[in-house]
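Presented below is the structure to which this report refers.
Heads up, one of the protein chains got dropped from this complex, but the rest are sitting where they should.
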Amino acid sequence: MDVVTRSLSFHSPAGEVKDITRLVADALRDTGLSDGTVTVFVPGATGAVSTIEYEPGLVEEDLPRALERIAPRGEAYGHDAAWHDGNGYSHIRATVLGPSLTIPFTGKQLALGTWQQVVFLNLDNRSRGREVVLQFIGK
Amino acid sequence: MDVVTRSLSFHSPAGEVKDITRLVADALRDTGLSDGTVTVFVPGATGAVSTIEYEPGLVEEDLPRALERIAPRGEAYGHDAAWHDGNGYSHIRATVLGPSLTIPFTGKQLALGTWQQVVFLNLDNRSRGREVVLQFIGK
Partner (left out) sequence: MDVVTRSLSFHSPAGEVKDITRLVADALRDTGLSDGTVTVFVPGATGAVSTIEYEPGLVEEDLPRALERIAPRGEAYGHDAAWHDGNGYSHIRATVLGPSLTIPFTGKQLALGTWQQVVFLNLDNRSRGREVVLQFIGK
């Protein structure tokens, strides 16, 4: 049994939903581990991780519309009144979706469905460098 | 320390919220592990896992109503316009709820509350065979 830490770093446009499945699978292969779990974690209060079938209808239309229902952009936010950065909706969406996802792997393969991709969501209202931590635990 | 993989397979009606608490507890006993975590993971883009007090009011009325608020069935979905399978709402609900749940166990017992059950949600619009992966890590 061992713990192996990897980190993904990339520039992310405002509102991006980024497919990181291959990056996670490549990092897994690089660890040499066969069976265990990987925790995919966003260090930051305006990002989140989840899974989705990565196709334009869901990613560009349907998911953004659902996030608008949970935390609309146009509404008044206490966060924005105090901090004036206009991203109160980003914080709330991130808290509801959550910053962590744990995925099993067996035989060096992630236990994902055929049409299921791992995504990082940059919920913030500006482009910036983002990091995702991958913590592998296994044998 | 060891990793033990188990898998639950079952037929699931469209929209089912299935109590899998006993199946997870049975699998834990079968591993012989005493202390660790189990990651309950849905390989598929239209299923999710969470916990709930499993009683008909919450399961059959209140939770479905909340899921309608997050992703209503009657709305137009970009996913459905492209793929014509009518389950755009299923995908969005699955992404918001999330495919993974990690539960501690100690002394061979899951650390669940008395009125807290582990549930698999088949958010899809059709019956089908479903799988849930259980990844136990512990000693």
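Labels A and B are assigned to the chains in the order they are written; within every chain, residues are numbered from 1.
Quick note on the criterion: a contact is a pair of C-beta atoms (placed from the backbone, for glycine too) under 8 Å apart; a residue touches a chain by one contact, two chains touch by 3 or more.
Computed from a predicted structure; not experimentally measured.
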In the whole complex, not just what's shown, which of B:Pro13, B:Gly32, B:Pro72 or B:Pro104 touches the removed chain? B:Pro104
At which residues does chain B meet the chain that is not included here? 1, 35-37, 50-53, 55-58, 60-63, 65-66, 69-70, 96-98, 101-104, 106, 111-113, 115-116, 137-139
Going by the touch rule given at the top, which residues of chain A touch the chain that is not shown? 1-3, 5, 39, 41-45, 69-71, 75, 77-83, 88, 91-92, 94-96, 98-100, 102, 133, 135, 137
